[in-house]
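The structure under discussion is supplied below as structure tokens; questions concerning it will follow.
The complex appears here minus one protein chain, its other protein chains still in place.
Entry: chain A
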Amino acid sequence: MMLGNCATSSSLSTTSDEDIVNNNLTALVVDDSPMIRKLHDMHLKKFGLKVQVAENGKNAIDLFRCGASFNLILMDKEMPIMDGAEATRELRTMGVTSMIVGVTSLDSIFDRQAFMEAGLDHCFTKPLTTENINFLLQELNKNNEEN
């Protein structure tokens, strides 16, 4: 596990205060595409988060059932076995209060709204950008300060 390597990375490093804060944050990337999992994993690690991946909604649920917890979940919508909306609903029913963020190629407002209603905190269109992650980390750190 690479810890604290954010300080050594080039253009994405921010102040060391933020690095220390982000190093306590954990994230779960849920997506059936190995490419997307690798991309989001790297992107979040660059910001100093500890990241795990799951390849569908059911695997994500199983992780939580085994006692894992994460500050942030990046949830794809279209996945085999259990899709993102169903997984999100199930996690909320289980009492999971992590920030769940949909990351999807869905472009119809209707589809995105339906996904949001499953219990998401935010929903972004693929591809996830550095700006999106910055925004999420600000929100996460705000939540942590309030608790």
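Following the convention adopted for this analysis, a contact is a pair of C-beta atoms (placed from the backbone, for glycine too) under 8 Å apart; a residue touches a chain by one contact, two chains touch by 3 or more; residues count from 1.
Here is the rule we use: contacts and distances are computed from a predicted model.
Visitor: Given that one chain of this complex has been left out, which of "Autophagy-related protein 101", "Pantothenate kinase 2", "Ribosome production factor 1" or "Histidine-containing phosphotransfer protein" is its protein name according to UniProt?
Guide: The UniProt record for the chain left out of view names it "Histidine-containing phosphotransfer protein".
Visitor: In the full complex, which of A:Ile36, A:Val53 or A:Ala118 touches the chain missing from this view?
Guide: With A:Ile36, A:Val53 or A:Ala118 as choices, the missing chain is touched by A:Ile36.
Visitor: Touching the hidden chain in the complete assembly: which of A:Thr97, A:Gln113 or A:Thr130 does that?
Guide: Touches the omitted chain: A:Thr130.
Visitor: Of the residues A:Asn24, A:Ser69 or A:Ser105, which one touches the chain left out of the display?
Guide: A:Ser105
Visitor: Could you pull out which residues of chain A are in touch with the chain that's been left out?
Guide: So the residues of chain A touching the missing chain come out as 2, 5, 8-12, 33-36, 38-39, 42-43, 46, 78, 104-105, 126-130.
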